[in-house]
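Before any comments, here is the structure.
All protein chains of the complex are present and in place, except for one that has been dropped.
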Amino acid sequence: MELTIQTINHETEHCVVLGGEIDAYTGPKVKETLMSLIEPGMTLAVDLEAVEYMDSTGIGVFVAVMKASKKAGCPFYVQNMSSRVERLFRITGFYEFIAIRKGEDK
Amino acid sequence: MTRGLEAEYVQILRDYLDSQEEDELYGAQKLGKFLLRRDISPEEMVDLHGRALEKLGDVPEFVRASFRILTEVMIEYGNAQRSLNSWRSKHAQLQSEVAVASAMQQALLPQNMPTYPSVEIGAISIAAHEISGDYYDFMYVDEHQFSLTIGDITGKGIPAAMCMSMLKYAVDSLGEIRLGPDQMLRHLNRVVERNIDASMFVTMLFGCYDTQSHVFRYAVAGHEPGFLYRAQEGRFYDLAGSGVALGIDGNSQYKEQEVHLQIGDLLILLTDGVTECKLGRSYMTREELISNLQHEVHLPSQNMVDQIYRRLLMLTQFEQRDDYTMIVLKRI
């Protein structure tokens, strides 16, 4: 149940680097962090490279953040997801709703 | 605090100061347990010790004064203890509520399997904790057809239970108007999208089985793909179909799929509690799951699901992380 959250604030973008496990226990903390960074005019990017485990409650967090960021007019991206996480995004159909950014064009 | 207790404490203290033996210390430990049961607070204990000292001899003023500091500090510990007691009773209350919710939830699951002469159905659903986020149900359509639902609600506990009762009601009501699987999911999606928390969603497979033509028509909403076992070839295929989970987007559309079962063929429907089994540090691959399924395909459907559950539970060393549901439908 380890979770690491690191926030890097650029001029027009908040980048949140997540690591460890995102599940029912750690999900609320992730949600709180991401929700607090939704600002009109700013971009919110989440890096999932260090995420080892994510379950459906974890995806639920991203669904909620996506909905809130859309409402607020704050572009929201996800980058560097592992193949496991990508599979979960694909199965749930969430993949087609979320903007994915490749790590290189940061 | 009673005088008897004070006298007993003075006695224990005196005996110990005389002998300095371990058994007096053991007596003190037992007294500690007794005092805790009687809810004696840390500050009362400090006070008791101070008074006991006075009984044993002349207490220097600086020692006496030092007790006031200790008492003051101990009141904070006492507050923590009192707060813990109130948490405890709140916890007990919550637990009994959860137990009632869990029993109610059990009642939402089908009590009997549908029986048709040409299909054999087995189902198992085991919650990881008291309350499950997995849902399945069968519905009688007519004398040749029945429908089935298998779903997984994100999260567990009370929110999942509340969502499940809503789903059950919606599926039952919409079932009355005989919608095709794609339309069924489209309507359910609207219900779910409007009525649950933004961070929740539901993955589901809904289908209708015709026991005369042995055609299974179904649609999928973000759900873990199941398997089709072709007895003739002895091979497993992924059940085709995908779609967006219920509750993510109000306008999602779903596609109807169709599969035709031959004698001996199996449909294996499941939730991600089955596929996300953790074996040591890694997750079970789909191939490993298939080889486990393969071992049990010869069994009658109910025995098969029971046996596979046992097998996987053993492989995960009896640690069930997620709610687990499997339905097997066999054409006989």
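By letter and in written order, the chains are A and B; residue numbering begins at 1 in each of them.
Going forward, a residue touches a chain if its C-beta (ideal position, glycine included) is under 8 Å from a C-beta of that chain, and two chains touch if they have at least 3 such contacts.
Simple rule for what comes next: contacts and distances are computed from a predicted model.
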item	value
Undisplayed chain, where the name is taken from the UniProt record, one of "Tripartite tricarboxylate transporter permease", "Amidohydrolase-related domain-containing protein", "Energy-conserving hydrogenase" or "Anti-sigma regulatory factor"	"Anti-sigma regulatory factor"
Partner chains on view for the chain not depicted	B
Contacting the left-out chain in the complete assembly, out of B:87, B:140 or B:169	B:87
Contacting the left-out chain in the complete assembly, out of B:11, B:71, B:211 or B:292	B:71
From B:66, B:79, B:118 or B:291, residue that would touch the chain that is not displayed	B:79
Chain B residues that touch the omitted chain in the full complex	43-44, 47, 68, 71-72, 75-76, 79, 82-83, 86-87
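Convention: only the chains that are shown with their structure count from here on.
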item	value
In the complex, chain A residues that touch chain B	24, 27, 31, 55-57, 59-61, 63-64, 67-68, 84, 90-94, 96-97
Chain B - residues contacting chain A, complex	152, 154-156, 197-201, 203, 221-225, 242-245, 247-249, 252, 272, 276, 283, 322
